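One chain of protein is taken out of this complex; the other chains stay put.
Right after this comes chain A.
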Amino acid sequence: MAQAAPRTRAPRSAPGARGDRLAAVVMLAPNILGFSLFLGVPILASLVLSLFDADGFGSYDFVGLSNYGRMLSDPLFGQSLLVTCLYVLGMVPGVFVASLALALLMNSRLPMRGLLRAAFFLPHVVSLVVIGLVWRFLLVDKVGIVHQVLAPLGLSGISWLGDTRFALLTVLVVSIWFYMGYYMIIFLAGLGDIPTEYYDAATMDGASAIARFRHITWPQLRPTSFFVLVVSTVAAVSGAQAFDLIYVMTQGGPANATSLGMFYIYQQAFQFNNYGYASAMSATVVAFLVVVTGALFALTRAGRFDDA
């Protein structure tokens, strides 16, 4: 039997290293303290709360895991998960493609590039509530501006926010329009990091624009793409992006067609006063997010997209 290698004691850290560690702890302490107080404690409270039937008015009864069991038999929670999945499947690729296309366009030798960049980013500096109100006004049935513009194209009879077939699609389009400017800026930063020598060499070799994108731009943009992918997925699943829009534009309707998981959680907590159940759903969404983000990291080798 092979002899195990003798254990060697790790060398004591040098006094300087210990000082560095102490400095690091001191500098990180405010952040860690803030995180613990304002995120850690509420997360813990929420996890515990998910084990109670709590009405928000002072009464809470321990119910164990029954709130989690209730989710399985709640058709509206199932519906909200389906809507969330559809939203994520539309939002993430949609905003990715739209913002990348915009970034490539804004990175080319376009006249008034600076102005156009600012124009595309501009919606992002306006409150989402205001954006929602403006779009709701534009989308009003029969007399709204969108209706008048689309009427000549034979799309006059559609109630964009009042029809179960189109409401989620409409919210998706507004969401993509709102966020593409933000992700465009991120892609532009990534494009700015690619050395121009690569393009010069490829051009001299007679590479087409498509070939240059495929062999230079896309591989070099992988870390940026990963960032956009992760951030937009987390935001879409958590409903952080869409909640304000849905609250203002559709209130989750018509017939729950736009009721994302996060909107349903809000309803359970603040409209129905079922705080325990809402906490259980939140915990489930967080767990799902951890799995999704973990899967993204695993599938893309943490953004390197290496071959397996």
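Odds and ends about this structure:
Everything that follows uses one rule, which is that a residue touches a chain if its C-beta (ideal position, glycine included) is under 8 Å from a C-beta of that chain, and two chains touch if they have at least 3 such contacts; residues count from 1.
One rule holds for everything that comes next: contacts and distances are computed from a predicted model.
The subunit not displayed here is recorded in UniProt as "Sn-glycerol 3-phosphate transport system substrate-binding protein", chosen from "Sn-glycerol 3-phosphate transport system substrate-binding protein", "Amino acid ABC transporter membrane protein 2, PAAT family", "NADH-quinone oxidoreductase subunit C" or "cytochrome-c oxidase".
The omitted chain makes contact with just one of the residues A:Leu76, A:Ala101, A:Leu122 or A:Ile145: A:Leu76. Across A:Ser225, A:Asn256 or A:Ser282, the single residue that touches the chain missing here is A:Asn256. Against the chain not shown here, chain A presents residues 41-42, 44-45, 47-49, 51-60, 70, 75-76, 136, 139-143, 159-164, 251-256, 267, 270-275.
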